[in-house]
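The next block holds one structure in the form of structure tokens; read it before the comments.
Selected chains only, in their assembly positions.
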Amino acid sequence: MTSLPTPPPVLNPARLRLIASCPDRVGIVARVATFLAERGASITEANHYHDTHSQWFFMRSEFEIGRGSPSAAEAHSPVSAAADDAALLARLAEEFRPIAEAFGMQWRITDAQQPRRVVILVSRFDHCLAHLLHRRKSGDLVFDLPCVISNHDDLRPLVEWYGVPFHHVPVPRDPAGKDAALKQTAALIDQAAPDTIVLARYMQIFPPWLCERYRDRIINIHHSFLPSFVGGRPYHQAEERGVKLIGATCHYVTEELDAGPIIEQDVVRIRHSDTIKDMMRLGKDVESAVLARGFRLHLEDRVLVHGHKTILFSE
Amino acid sequence: MTSLPTPPPVLNPARLRLIASCPDRVGIVARVATFLAERGASITEANHYHDTHSQWFFMRSEFEIGRGSPSAAEAHSPVSAAADDAALLARLAEEFRPIAEAFGMQWRITDAQQPRRVVILVSRFDHCLAHLLHRRKSGDLVFDLPCVISNHDDLRPLVEWYGVPFHHVPVPRDPAGKDAALKQTAALIDQAAPDTIVLARYMQIFPPWLCERYRDRIINIHHSFLPSFVGGRPYHQAEERGVKLIGATCHYVTEELDAGPIIEQDVVRIRHSDTIKDMMRLGKDVESAVLARGFRLHLEDRVLVHGHKTILFSE
């Protein structure tokens, strides 16, 4: 092998991601990388992980690929110069399908430059919501936000100041009323057609059918270092127990309360003189930060759910 | 008030600590500080804390006081020039008793320069023990160590290399044998007359009568972020749950397993690729560090137990 064909430079590239997991076997990386190379894709970041326990393989590749210019492998895989990114994505997915099926993959190809559609739900505590709105406005977190939904009307001025539609759906305590309210909430969510739902201190329990509908796409922030202090009033529990650190946990929501796959956690030190009110104040910062970090990992397709755990490709 | 009498310089001072707690009322600090000032004591560090919830008051004062030279208040409280530090301590305690009784104090006066007597118990994991032995040898932690006791003989060479007597007391599984072994262990402890007992990964449960005998003086290191993962095999529980941080907890031992007052805690981040073996390795460092920090706070009389919680004067 004395020389390599020099591929044509990639002009005006699209930036895409291929996420996949499957039972492990020899040749997966080679097959996928060859698929990408044949199409002139330039890999900018890739992570592969083999879980020894379950013999499962996980991968995430981010790559640049020509939009309009024909790829090096044009002969058997022409990408039309007129195709826009959605068409490019669809075409690539179509071409990748046989490989995915041969390996028994769970997989997706996503567009790194296409902001995700996100719906945020919130109750009365505004710190997580304000954190996300502020970072979205400043460009630090990029996502589309068709609406914010709340069971209280308190945060309407904040949300509307950021130019985001706000829906108020009160949730009564009686079972029938609550059921109706959650159905109305679900209808508003469905109508917004979100990719991801963020519960930014939404103090209602999602019904199982709604958890299932958006499986692995509902992100919650819990104000404790799970599995410590599950359930309500974790700061009171922490104060009662006399712990020296309090924490927050960002996790996917499942039917089982506070038990979904954990994405991110962190803690903050407290002192004997800190009251529950102090813990709430300190907790706000760690909750906001942990939610923002977990949400960012999710938006960048860096979180792969595996059973009740997560693989994080956080390079 | 135009001038203050200049107290004579304190020559060759002893360094003592007064630790006290009592129901709060006006005038405690004034009374105690006046007591110290009358004896020419120079306060080098002091902390006072009022717990609003229980209306309880806590204080710790570290002060220098003349050993041989008569104090400014010699007239009504002469400290004999010939008295050694133990006598000085006894005298001060005798003089302080009426004040303590008037306020209903729990209290003690200790000698900051007198190393505490400590017995360490350990099983097979050597990281916490090695950490303490090394820091003791290097002078970073100052305490007397009459002996180390273990239910296994594995760590004898390590302990003896540091010139410390090592006792091996196997603990059988049968109740009668276990009971006899723990009694023998207690006898060895009593014989060493320790101020403090450190369980540096000692994998046996102390019987209630032994917990009671050394109440608020038995320090344990638990290899989880309590109250998460109480009981056995916390790393397995952590792996099962998919947490992103693991921790360690240094606490006083009470009859209730893993529920004694917490002194210090910390966590370390883990990754999806970390196996239980990796967690054990990462856990070793955080366990060693947390135990050493909690133990140091205890040695310096900075931990005041209040119910099932601790006040830490960690300035």
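Labels for the chains are A and B, by order of writing; each one numbers its residues from 1.
Here is the rule we go by: contacts are C-beta pairs under 8 Å (C-beta built on N, C-alpha and C of every residue); 3 or more make two chains touch, one makes a residue touch a chain.
Owing to the predicted nature of the structure, the values given are computational and were not obtained by experimental measurement.
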item	value
Full complex, copies of the single sequence (shown: 2)	4
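The criterion applied here is as follows: only the chains that are shown with their structure count from here on.
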item	value
Angle of the C-alpha superposing rotation, chain A to chain B, to the nearest 5 degrees	180
Intercentroid distance (Cα basis), chain B paired with chain A, Å	45
Residues on chain B engaged by chain A in the complex (per definition of touch)	49, 52, 225-229, 241-245, 247, 261-267, 271-273, 275, 308-312
